[in-house]
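Heads up, one of the protein chains got dropped from this complex, but the rest are sitting where they should.
Then we have chain A:
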């Protein structure tokens, strides 16, 4: 990583963090999510409700904390 990457805008950070959070949550609760999908009341808007419910947890992370997570690199 010789050339420094341009600093991401807050919006980019937020959207990247949200997508990470959602992806992570889907992975952690895959089994439960499958069960919800087969529940009787899973119809119409339910998928939006579910996605929204999972990703709203990003509100628990202040913008600078989101940036810290998003900008972490695994290179030594």
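One rule holds for everything that comes next: a residue touches a chain if its C-beta (ideal position, glycine included) is under 8 Å from a C-beta of that chain, and two chains touch if they have at least 3 such contacts; residues count from 1.
We adopt the following convention: contacts and distances are computed from a predicted model.
Remark: of the listed names "Ribosome 60S biogenesis N-terminal-domain-containing protein", "ATPase GET3", "E2 ubiquitin-conjugating enzyme" or "Centrosomal protein of 19 kDa", the one matching the undisplayed chain in UniProt is "Ribosome 60S biogenesis N-terminal-domain-containing protein". Although one chain is not drawn, its touching partners on chain A can still be listed: residues 20-21, 24-25, 28-29, 32-33, 35-36, 39-46, 48-50, 52-53, 56-57, 59-60, 65, 68-76.
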